[in-house]
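Every protein chain of the complex appears in place save one, which is left out.
Chain naming follows the written order as A and B, and within any one chain the residues start at number 1.
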Amino acid sequence: MNPSVYMDHNATSPTRSQAVDAVMRAMQIGGNPSSVHAQGRKARRLVEDAREQLRQVVNAPQSAQIVFTSCGTEANTLALQGSNRAKAFVAATEHPSVMQAHGCIECIPVDVNGLIDPFRLEEMFAGGGDDVIVSVMLANNETGVLQQIEGIVNIAHRYDALVHCDAVQALGKIDVDFAALGIDLMSLSGHKIGGPLGVGALIATKDVKLSPINAGGGQEGGLRGGTENVPGIVGFGVAAELARDELADMQRIKKLRDRLEERIIDVAPDAVVIAALAHRLPNTTFVAMPGVDADTQIMAFDLAGVCLSAGSACASGKTKTSPVLSAMGVPADVAKSAVRVSLGHSTTEQDIDFFISAWVDLYQRMSAAKTAA
Amino acid sequence: MSYSKELIDHYENPRNVGSMEDSDSTVGSGLVGAPACGDVMKLQIKVSAEGIIEDAKFKTFGCGSAIASSSLVTEWVKGKTIEEAGEIKNTDIAEELALPPVKIHCSILAEDAIKAAIQDYKGKVADADKKQDAAE
Partner (left out) sequence: MTAKDWTQNNPLYLDYQATTPTDPRVVEAMAPYWNEKFGNPHSRNHHFGWEAEDGVEIARAQVADIIGASPKEVIFTSGATESNNLAIKGVAKFYGDQRNHIITCVTEHKCVLESCRALQQDGFDVTYLHVQENGLIDLDVLKAAMTEKTLLVSIMAVNNEIGVIQPLKEIGEICRANKTFFHTDAAQAVGKIPLDVDEMKIDMMSISGHKIYGPMGIGAMYIRRKPRVRLVPLIHGGGQERNMRSGTLPTPLVVGLGKACELAQKEMAAEAERLHGYSQKMYEGLKERIPEIFLNGDEESRIPGNLNISFAYVEGEGLMMGIKDLAVSSGSACTSASLEPSYVLRALGVEEELAHTSLRLGLGRFTTEDDIDYAIERISKEVNRLRELSPLWDMAQAGIDIKSIKWAEH
């Protein structure tokens, strides 16, 4: 194997071995959870146990609806379309799956730190809110910026709007507490927390009336047709518990991330850490190397053995600047030269040192080239 | 959905399976349910001159809960007076067999079957009395 350093955990994480084991075990048990015979009932129990695991991890009420989906994107779609509100107010920095999930989207502007302006949100409710769903992500996938969800909920609920929170990137990196956030709906994804790919979940309070986007079969309380992905769901449950239990490790990861940022700024005072002053995920930094294209950096880092990306994986390969950064009003030349570094549990101090030296090396080479020119 | 030991026992070793001669004036027969609904119970009781149920037989087309419910009531009614038997409640049956909620209708059907058998028997007695009156 290429002895490379993986720093793209916000795109996906390797599946935890305990989750893989759980997936394997579930595959051996087999069975369609809707079948009434013994195999079916065993499969059903696995699904229900995982649902309870997940509920506890995010502290959702006992009465909450928890719908397993195929991914975070599907959960977002189900939240925005399935809740049948006429309008969706979404933060300008939302994931594309939220941006495009509703026929009538109005963007809530964000400031330079990527945070929603509560006054603007309040203004948007001038026409009332009982036909509105607000969707704001807990943590941004590119910048790691954490929104002030409780404040947003306060405003939205005053106008009887629903609040959906995409917590796909937050789960496993910070404590995610559905009840404390006061939200109505929340999306989660398995593979972002070291669970298997191919599974996600939408959690909603009992009062949210959802209708399915995939009709048929009556599974998941009629909210999501299709045979449940039993092994995936089981692996998700296991990974969610692990992610919660290992949350303390994020302290270590935050220190690594902070050191990385400090070292870069030390060496290159003109480097920019996006939203450096905002509350951010402990594992994420979005950092611009002045004058050097993100694509050039990514290629150079890949050659040096560091895997990272210029932004969200969905859009990667397309060389346009991040819409998240544009929405924050980050100047184009800074945005163009920013790469996302996202750490995970497997990240070590050596990895950080390795990355820093690769970064510094590239920075110095590029500066030298510029000077020579 | 898992079934109780009692229910499984009645399903696997049903008591009092069989039929009695319907033309016997001491036999009351109840036939309830419908094939199209997925369950039919036939319950018969043989009643002594003192009004005590001496024997009971059943045959049931239906799920395990329906079979067990009817088997159970044949045991229960034996030795009871027809009045006592008429007081058996579906909830008693459901409780004894720990029927899951979707199967409560089986116990209702069993209660109906006893009532129908008792009514049939009473009808026969009334007919006999009438005939006797006419003869006198």
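A few points about this structure:
Here is the rule we use: a residue touches a chain if its C-beta (ideal position, glycine included) is under 8 Å from a C-beta of that chain, and two chains touch if they have at least 3 such contacts.
Bear in mind that the values here come from a model prediction, so they are computed numbers and not experimental data.
Considering the full assembly, A:V199 is the residue among A:A139, A:I152, A:V199 or A:A335 that touches the omitted chain. Set against the missing chain, the residues A:T12, A:N113, A:S326 or A:S367 yield one that touches it, A:T12.
Only one residue from A:Q56, A:N214 or A:S326 touches the chain missing from this view: A:N214. Chain A meets the missing chain through residues 1-2, 4, 6, 8, 11-17, 20, 23-24, 27-32, 34-40, 42, 69-74, 76-77, 95-101, 189, 191, 196-199, 213-219, 225-232, 298-299, 302, 307-310, 312-317. In the full complex, chain B makes contact with the omitted chain through residues 3, 11-12, 14, 17, 19, 31-42, 59-64, 66-67, 102, 105, 109.
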